[in-house]
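Only a single protein chain was left out; the remaining protein chains are all shown in position.
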Amino acid sequence: MLKTEQFILNVGPQHPSTHGVFRMIVTLDGETIVDVDLVLGYLHRGVEKLAEGRTYLQSIPLTDRLDYICSMSNNLAYCTAVEELTGFEVPERAEYIRVIMAELTRVVNHIVCIGFYLNDLGAYFTPVLYCLREREKILDLFEAASGSRMTCNYVRFGGVAQDLPEGWLDQAREVVAAFPAFVDELEELLSTNEIFVARGRDVGVLPPDVAVNSGVTGPNLRASGVAYDVRKAHPYSIYDRFDFDVPVLHGGDCYDRYMIRILEIRQSLRILEQALTDIPGGEVQSKVPRKLRPPEGDVYHAIEGPKGEFGWYLVSDGSANPYRWHVRSATFVNLTVLPYLCRSHTIPDLIAILGSLDNVMGEVDR
Amino acid sequence: MNIPGIGIMRGLKVVLSEMVQTYIRGAFTVQYPEERLELPERFRGRLLWLYDVDPKTGEKVPRCTACQACVRACPQSVITLESERGEDKKRFATRFDVDLGLCMYCGLCVEACNFYALKMGHEFELATYDRPSLIWGMEELSYPVEEYERTHPHDKKPPEKKKKAEKVAKEAAS
Partner (left out) sequence: MDVNAIVDFILNPFVNLSYWFSEDILLAFMPAEWFWLVGLIMNFAVFVVIFAYMMVNTLYMTLAERKVIGRMQDRYGPNRVGPFGLFHPFTDMIKMLIKEDIVPAGADYWVHLLAAVLVVFPGLMAMAVIPFGKGMQGMDLDIGVLYILALSGLTTISLLMSGWGSRNKYAMLSGFRTAAQMIAYEVPLVLAAIPAIMLSGSMALNVVVEDQAWGTHHPVWWFFSFVMRLAAFVVFFISGVATAKRSPFDIPEADSEIVAGFFIEYSGLKFGMFFLSEYFGLMAISTLATVLFLGGWQGPFVDTIPVLSVFYFFLKVYALFFIFMWFRGTLPRLRIDQLMAFSWKRLLPLALALIFLTGVGMVVLQGLGWA
């Protein structure tokens, strides 16, 4: 009597396509996936506990290293949460600088995501290197402003650490002006490529109700048809002054998750053009006491990070160290929907879906 | 898959045009270590412990006043500072060790220093074969101020006279 057996495959912590150390225990029936079990925690560094032993200011370098591709965005999320707790005001010029840095980070994150999604699909590193080449130009901007390319440590409570160096705004305007041509080239290379479309269409379809129930946020949610963007729903900073759209697509498959990132890059470039022309002069940090003791209380404040809703839950007991410092990371919640998406697909689809969900293990495991 | 395959042709054309471009304008690569990129002024390299040079006697006068601000600011507790009081009642540092292997180059200590004594330079090629040699002391960290102000023209300490004149003007106004 012939019978088939399910077998267990370990897409292990050492794998070229898991975007970090991340293990999936996949139960296969032939080539079809029956179940996926996620094993997280290989990159756990105890960041939340480390922050309880440090002051609020000393934890800013720790936030850089959570989602290490978008460090400016993480800094911004943390500083806005502390400002809500303490009530500090932020001067105009600092707000504009923060918005410029956050949108540049969003552009960087999306092109890295697209590049590595294509690497998972098998295009032998060519789109990755094109995307990284453009990312270098933006990282040069970050380095000129803050001193470091990836772990920027630039945003502070009540503003930013230092004013922009001279010539930075002109350099930024050049980079932003040259970027749409690159996005056009990327779309020419990818969006109509039949193989790419065939790998992405109807793969990993995420219905909007499942997405909302699972807590998925960010581009993954907007690709499923739910128009939720923290910048429009609960505006923070000065985003209500800029004129931009929130793109929404209705397919919910991998191709839509790729397409929505392209559309969001274009919207971010719109915001950047407006911000770079309207930026006023002035000082860049309001008066903040050296020894920061926030009043007792708790606060949850989130921003629209490049990967989704990225927020902090801070509980303060009046002393210089936080009592509880919890990170609501977007990818940790997004990954919970992976077993649902992968059912009855094959292993190449699993890799493609994982690539389109855009995970960075630094923020998942903290 | 479409039989015409026009999307694939467009992708192939993009890649071929990029390839031809590398022969015309050169590739994007910088061939390190023969070619190097110019680092921006604010690059956070290794720590520098600045000293002035006394114009009359020519000896090195460190700017550090051993106030322990950098020690308190560091998230990783990387700096070890021991000090003594001199004859002129001014504190000076007798031991200033920085573990450059543990340091994360965040720059919080530099921001905390009020005396323009601790800065970050452009050196990043610090690799060695054993860890204890990464703990640098006062002699290895010392750096002349002229050299620092030459490479960092926007980060100069305002001269003392100007500060005093501002102070006098403020008292006259109030």
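The first chain written gets the first letter, and so on, giving A and B; residue counts start at 1 in each chain.
Definition applied: a residue touches a chain if its C-beta (ideal position, glycine included) is under 8 Å from a C-beta of that chain, and two chains touch if they have at least 3 such contacts.
Being a predicted model, the structure only gives us computed values, none of them experimental.
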Residue, one of A:Met72, A:Leu85, A:Leu104 or A:Leu121, that touches the chain absent here: A:Leu121
Selected from B:Leu16, B:Leu37 or B:Ala169 as touching the chain missing from the view: B:Leu16
Contacting the left-out chain in the complete assembly, out of A:Phe22, A:Tyr130, A:Phe242 or A:Trp312: A:Tyr130
Touching residues on subunit A - with respect to the absent chain: 7, 9, 15-17, 31, 118-126, 129-130, 133, 189, 193, 195-196, 198-199, 346-349, 351
In subunit B, positions touching the absent partner: 1, 3, 8, 11-12, 14-16, 18-19, 21-23, 27-29, 31
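Going forward, only the chains that are shown with their structure count from here on.
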Contact footprint of subunit B on subunit A as seen in their complex: 54, 57-62, 64, 126, 130, 133, 136, 140, 143-148, 151, 153, 161-162, 165-166, 185, 188-198
Contact footprint of subunit A on subunit B as seen in their complex: 1-2, 5-8, 10-11, 14-15, 18, 28, 39-44, 73-75, 104-108, 111, 120, 154
